[in-house]
Each structure stands twice: as structure tokens, then as C-alpha cells.
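To keep things clear, I will list the structure first and then write my remarks on it.
Note that this complex is displayed minus one protein chain, with the remaining chains in position.
Chain lettering (A, B and C) follows the sequence in which the chains are written, and residue indices restart at 1 in each chain.
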């Protein structure tokens, strides 16, 4: 569709990029101690591992504390509106398959207002990497329940007695709707996250990475996650039925790649078949 | 919240309602032979079985051929906007738990534009009955692919070569998101559908009934469904994991109740605790 | 001068094939060197209900339907009375069909002839009543058999020689039967047409024309969710784009389709979507994102009756308000409207070029009357405008995506351009794109986004201006109301009265100087539009100082505004 323009930093083949080279230098607005700092670090390290030139990468997000991440990276970025990161990224990737497109959301952005796009992005299976920083609440709007909040979390400001509703299972729903790669990482363990993020980016099709990223301001209990998480005891499966069984009993604390599918990604062929519009206009001739 | 008003037709205890008494008499706009006629018939028969007074029942829908159904019933009805039947019904039921609320959608209305509400209605588990008339396409807009279309259906007018995308599994996603009752019926077999619809309405919480309702205008192949469907070979389970296993291999042709959960429905208590607003105003006093 | 023309409606109940007959008649007229248009109307049934094919044929291009029909031809009369409001007949009108026509028609028309088309069809082996109707219609209006034969050949050729000959037999039987009827063959058949028409004339709908305009303007990515009456824009683009190296993605909803095209555009590809009122409403939040992040997009709104779900299959110009004002915050953007079916090509193309040039959202207000009407029009030459986005000449450390330039247009880098990285944002931001809640930053960007539009010279394309230089009365209209208004103005001029017509193609940004110029000498302005609340009239009041008496003629849908309605109002006033 469009000719890839510009030169690549790595074209010379010699310039090695370090993690810090992917930082924009803009100071994050996050609270000190927020899990999202770790996610930012993991991302820069992963990009360095992959030695992708910053201009080859686009990071697309919605609105939320977590969705602020693109501005802190030196890649192209789009901080869009709440809940619509996935379709924005879909439009970009489908028309520019040469770009590496990473989509960043929070649990509210991704699973509440953005739930429908999540379903259909999984199903459509465009070659995107979707990282969701889950802190089981809305941080940006100062502490309301999100779809992943525990039903008895009583501090959500619109749900004084707790939501009373079973939390949303992102990985189960993601699998049910067709995600092609499913993994979980801990936002506070950048080194642990890097190899997983790398695989997610390299895996063709839609990759979902669930990131436990504590909100220390509205739910300090999440600091415990660091201690509670564990490596998933089994290897990643590529059998959806087996993955379903495992994920349905998953307690949200298993880290690692949990599912690796092999569905064909959705990517329209962008090779022109005609070289003039006149061919199309013929149909109108009387 | 509101006092139930009016008298009930059945209050005398003697008036027996027949299926036809639930028909409004308005002539459907559907094409001759459309599966939705059968669904309408099943519904009137079910309401007669339950002997619900028409004013105790509200049927809420979105936009689509299938969503035209409320006007053909003598109950209260709301033919809303495309994709939003579930939240409209949620607002009604939560504030008027005395009403029997049935929600009617098509596969486009329910799973494409309405997908997010589907996820969250399953999760919230309000006592609603959700019937989705699936014809694997958009009938009303004259034949485009829907989320449940086969990937190689080439007649979808916006997807000339087929969608190339795996179809959406409503029952698997419904289960993954927390639906409390899951069944499938054939739109063309009203008698077979009635006992299932009855159970769905009587089951507490969110009940999902997937209805195979052929569109004879845009996909005549669906007339074959009548011959292909079968009773599900096993009894309904109340174990989500078992249900997941079964549904993931389900070929869309098994009829009957497939899952019967026992999660507590979401229903705020509507008993006032104070009898004057002044109690609330005290907090503002300096 | 008013255009000599023949107006004919064919009706038939479900399954009668009346629309096919109408389409073939239109096409045959084209083959014969004529111009014309055909609008379809149908009952409430989803499909296969009664329908009416309403045609106007002429030896010159026509822009609107007439006020009346010369001929009403019924294949049958079942439920035909449903269309009475749309098919005005008068003492000069002729009704043809089996048995008694519905009273509402019979009482209005001057003549009625009984002709049992189904019966005639039965007399032909494999005969079909709608093909008989085609023959009757062709004969009445004076189309040569040869033109009809060509279109029958094209339409039925795939079904084999038997189908073609049965079709032509039916046509001939109809032509034969029509000999007993008065003829309306007042139009000269262009004898050269057979050789030149292929190139010189198009058979196209407004929706297809929008699709063509889009790709001419350079659109190569479309995301869409179907909705009546916009779907055909998308249905035309779906197979066309892959041929051009582009793509159309069917999205899950309108929230997705509009954000997908923002993504496509961010990636450097001119991107577009099409929808109608309800879908446009859902897109407003993200159209605001396109405006604030200065990412060009084009949204075609093929308007239908409103509010809410309204009347999906009928036309109205009542989405003007939402298109102009429906964004939250101060969000200056482009609003344009095609004036005719043919103009759907140019206006869409221009909108793409403007959106890309000005890095903003363009809303194109077409409507059902343009979109779903099929017309024989002169071939629309490609004006050769193609999207040209300003990209940074050089990229260095100091690149500012939202730099405050003199034109207000800031060169925009594209993913892949080394050194051009930036983060697009819908938050108020600094010139580099960094979120900022400072007053100065906010004001700078708001000024910039406004001025890039108001400073731009939109040229004479902003409006079509017709009629007399020395007129004192003007008709001011926009979009599809142009057709009826233009015909009314021409009729008045033909009577020797001086009138001017100004039909706006560019609604926003407002062009106060251009309008003032075009109103030189005018003391009375009649504002014509198809809405209930006079949306265009109110918009003019809000944005323009008009130094004349202004009167509003606002007529809501679903019926089209007719030339005679305008003429009457105008004559009474001036």
C-alpha cells in the first residue's frame, strides 16, 4: 500500500541499540513504585534484544495509567482514546505489515470499554502483540473496580460493597475467541518478562501477554504478587482444548507462555493487480 | 424502586392464555420462510406454557431482522438500537426485578457490535434470558458476513473471498465469560424449542439460548440445518470445565441444554433503608 | 432551461422482478444515448415485498426527479397504493396495468389502459411479466428495440441463449401490446449514441460514485461496518481496493471501523469509512481524536431519515448538525456534501485530498437519495487530484510533530521514517506531542488547528453557482437538494425571471467572504434543505452575515423535495 520510507538506523548493520536507546526521556506520570515502570523497562529490553530500529516499531495504546507507556518510548506511538487501541493498531498493521506493532492497555481499557475489540482482535488474528497491564482496577480515574477486580474488593468507589461479580478471565476469553499466543508475565520482574515478550512479538498472529502490574496507590495488596507468582509448572501447549482446561483452573499467578497456537494470521495481500483506475471504471460504461 | 402497578390478567386465576394470545397481530416484515417465524412461535408457546401475563413480560431487542420480534408479541417491548439490547434489558431488570425480561438479538447484533455487552452480561449474571437468532450473516443489511459466518462463505458482500477468519463461538465465549445457562435450539422446530426456552426463562441468572434460525434469502444452505441438527448426546452439566471441553468440540448442531450453572444472580436489593433524604444531607452540614 | 424528460414508474409485488425491469430500462435508455435516473422504493418487508422503480429519462442529464409521473405501469397492483405519496399523477398521466389500478392513482390520472402483463407473459414460452413490462415501457417512451436487445443480452447472456430469447420475446410482446397505447416518445433518440455511449456515459449510483471518488483521491485502506443506505459504498470498495493494492476490513462495529482508519492513516495510507446516522453518532468520539491528533481521515455519512434508527431506506439532510457540531470540545474539521450523483465522485475525491492536506477529519454528507439512486450520467473525468500529505523535509532531533507553522499544517512523519518518531495524542499537547495542560500549549494548538482550516483557500469548488448575475433573489442550498433547486431556478429563468442558485459543497469551515461575494445584488434568499428544524438555515445564521431577507424552506423526509415545491415557494415570495 505504502512504500516503506526512510532509512533504518540498523541499516548500516553495525549500530547496536541498548535498552535505554528505546527510552524517549519523557518523565512518566506514574506514582513512584507503580508496576508500569517495570513494564516499560521490560519493553525497552525486549526491543533491544530484538534489535528493532525504533522507527520500525509502533506502540499503540488507549487511556489509563498503563496506556501512557508509548510516550516513554522512542518508537512511533499513538495514545488514542479509551478502549480503542486494538482497532487502531489493526488498521495500522493491516495497511503497514512491515511495522512491528505492539498494543498496550490496562484491564479497564482492554477488558471493560475495549472488550469487544479484544474479542474480535483475538478472532481476527492480525499479527499484533497485545500487552495488558492488569492491576485489577482503574488507576487513572482514582480507584474503581475493573472487570478483573475480585468480587469482594470493597474499595472500588462505585461498588462500595464489592462488585459481587465474578472477575473476567482474560486468558480464558482470549483463548475462546482465538488468540494465537497467550502468556503471563510479572510487571515487576523485567528480566523474567523479556524472553516472553520477545516470543510474543516474534510469534505470528495475535499474541496476548497478561501482565500483573501492581497499583500501589489504590491496592497495595498487589505488592504481594511479586511473592505469589510462580513459573507455570508445565510447558506451553498448542492444543486449545488442553489450554482451556489449564486456563480454567488458572489462579492468575502462573507465569510463562501458556498457549502457542498456529492459526494463520489475517493479512490482506497488498499487491496491486491493476495499474490504472480505468480498469475499475469500465464497469460503469453504459 | 417502583411499585408494580396494574392488575395481572392471570390474577383471577382462571383465565388461560393460549400461544396466540401472545401475538400482537402485527404482520412480520420477514421473508416468507425465514427461520424467525419459528422462533416467534416458540416464544408464544413458551409464554403460554409459563402462563405469564403479557404485561409481566418485556422483550428487548436491538436492530436486525431477528430484532424485529418484540413488535410481534403482545408483551411490553423495546426495539432499541443496534447492539445494545443487553444493557437496556439489564437496566430494566435490575430496577424492575418483578418483570420477566427476555432479550432477543441476531448474531450481528449480539456478537459483532454487541460483543462487549455480551461478555459483561454473562459475567454480571443478571436474571435475563438471551435468545440469539443465529443465521451466520447480517440479514437486515442484505447479506454481509457476521462473526459466526464460515470463513469460506464467499457471498458476504464486504468479504468477497470469504472472511478468512475463524467463526466466533458464542457458547464457548459465553461460558468463558460466565453465562449461567447455555442451550441451543432449532428455530425451525418450535415444539422442540419450547421446553428449553421454558427452562432458560426459569433458570436464575443469565441464560443464553443459541437459536439456529436460517436466513433463506441470503444463505439457502441453512435450510439443511433442519436435517443436520441432533439432540446433544449427553445431559447438561453444571461443571464449567466439563462444559468447556464439550463446547470446544461442539459442531454447532447439538441441541438441548448444554450447561446449567449455579452462580448467584446479580440483583441489587431495592429496599429503602432511610425514609427521608435529610439523612443523606446531614453529611454536608458544616 | 428546463430539461425535456419522461417520468415513468413501474410497480409490482414481491417476486415480480420489477426492479430488474427498471434497471434494464435505464440501461437501455443509456444505450440509446439518453440520460436518466432511477430510484427504487420498497415496502417494509426485508426482501421480496412490493416495489416501485421510479425513472426519469431524458436526452440531457437530469439531477432530480420531476414533480409528477407521465406513466405508471403496474405489473400488478398489490399494495401499490403504498407508494402513492411518492408517485404523483395528474390529468396528463397514463396508467397501464392489469385490471383496475388502486383508486388513489386512478382518480388522479387522466387516462387508464388495462393491459394484463402476466397474461401476455404466459403467451410467450419462458416469458416473464417484468420483461413484458420492459417492452411496454420501452415502446411507450420510444426506445429502439435494438437498445433493449443489447441490455437483455448483457443481463441474461450468462443464463444462456434460451433465456435471452425468452426475454426478448417477452419484450417484443410488450412492445406489440403497447402499440394500442398513447406514446410519450417526445425525446430524440441519439443515433450516434450506440457507438459513443460506452465511453461517454456511465450507469452509476451515488454510492458507487463515492467509492470511485475515494480511490481516485488515493484511499487505499477502508474499514467498515455495514449500514443502510451506505453499504453499497463499501460493497463497491471491497473488491476494488485489493485490485489497487489496498484493503477493506469489515470491522466489528463503527467504533472499530473509525479507529482502524485512524490507524491506517497514521501508517501513511489515505483511509476512509462510510456509514449512516447511527454509525456516525458512534464514531464521533474518535473523529475528535483524528482532529486533535491531526490524523487525516474521511468519513462518508450517507444520510437517512432520523432521528435514531429513523427511516433507514429514505433520504433526509438531517445529519448536518451532528456533522458540524457533534464533536465534544472545540474541534474544527471539514464537512462537505456532494450535490449530484456524478458529483459524489468529485466531492469524495476532493474530501480525501483536503483531509490529507489539512491533516484533519472530513465528513462527507451524501444521502440516500444520491447514494441509492442509479443514473445515466456523463462519464466523470478524473480531475487528477490525489492525496498529498506534507511530510517533513528533514528529520532530526528537533522534529516537532505539532510544530506551529505559518499555515498551521505541521509536516507529519510516517512510521518507518527514522528520526520521525513521535507519539500522537488526543490529550492537549505541546508542539512535540507531549501531554500538557498548560494554557499556552492548549491555546497554541487550538489556534493552529483552527487556522489551518480558515486560512486555506478552497477555490471555487466551495459551491456551484448558477443563474443570473443580476438576480435579486437567490436560492441557497446544499447537498442533494441542489437537484430540485437547480431545476426550479432553471424553470424560473425560462419564464424570464432572474434568480441565482448557490449550492454549497463545502459546509465547514464556513466561507463568509465567498458567500458574500456570491450574494452580490441579492435582496432575498430562500434557504432550501431537507430537514425538520432548518438545520442549514440555523447554521447560516450562526456563521454568516447575510445582508438580505432570508426565508427558510425546510422540508423533512422521507419524500424528496420536488422542483415544483421550490418553484412555488419562490414564485410566491419573489
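Note that a contact is a pair of C-beta atoms (placed from the backbone, for glycine too) under 8 Å apart; a residue touches a chain by one contact, two chains touch by 3 or more.
What you see is a predicted model; the values in this text were computed from it and never measured.
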{"item": "Visible chains in contact with the missing one", "value": "A, B, C"}
{"item": "Contact residue for the chain not shown (choose from C:40, C:243 or C:442)", "value": "C:442"}
{"item": "Omitted-chain contact residue, chosen from A:25, A:160 or A:233", "value": "A:160"}
{"item": "Residue of C:284, C:528 or C:566 touching the missing chain in the full complex", "value": "C:284"}
{"item": "Sole contact to the chain not displayed, among C:19, C:427 or C:548", "value": "C:427"}
{"item": "Interface residues of chain B (partner: the chain not displayed)", "value": "1-2, 4-9, 24, 26, 53-56, 58, 60, 70-71, 73-81, 83-84, 86-96, 98-99, 116-117, 119-120, 268-274, 277, 279-281, 284-286"}
{"item": "Hidden partner interface residues of chain A, rising order", "value": "29-32, 34, 63, 65, 81-83, 112-113, 115, 138-142, 144-145, 147, 156-160, 163, 217"}
{"item": "Residues in chain C touching the chain absent from view", "value": "44, 85, 255, 277-278, 280-282, 284-285, 288-289, 291-293, 305-314, 316, 318-319, 321-322, 324-332, 425-428, 435, 437-439, 442-443, 446, 450, 531-533, 535, 538-539, 541-543, 556-559"}
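The working rule: only the chains that are shown with their structure count from here on.
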{"item": "Euclidean distance of C-alpha centroids - chain A vs chain C, Å", "value": "41"}
{"item": "Centre-to-centre distance between chain B and chain A (centres being mean Cα positions), rounded to whole Å", "value": "32"}
{"item": "Junction residues of chain B - those touching two or more other chains", "value": "112-113, 115, 147"}
{"item": "Numbers and ranges of chain C residues touching at least 2 other chains", "value": "252-253"}
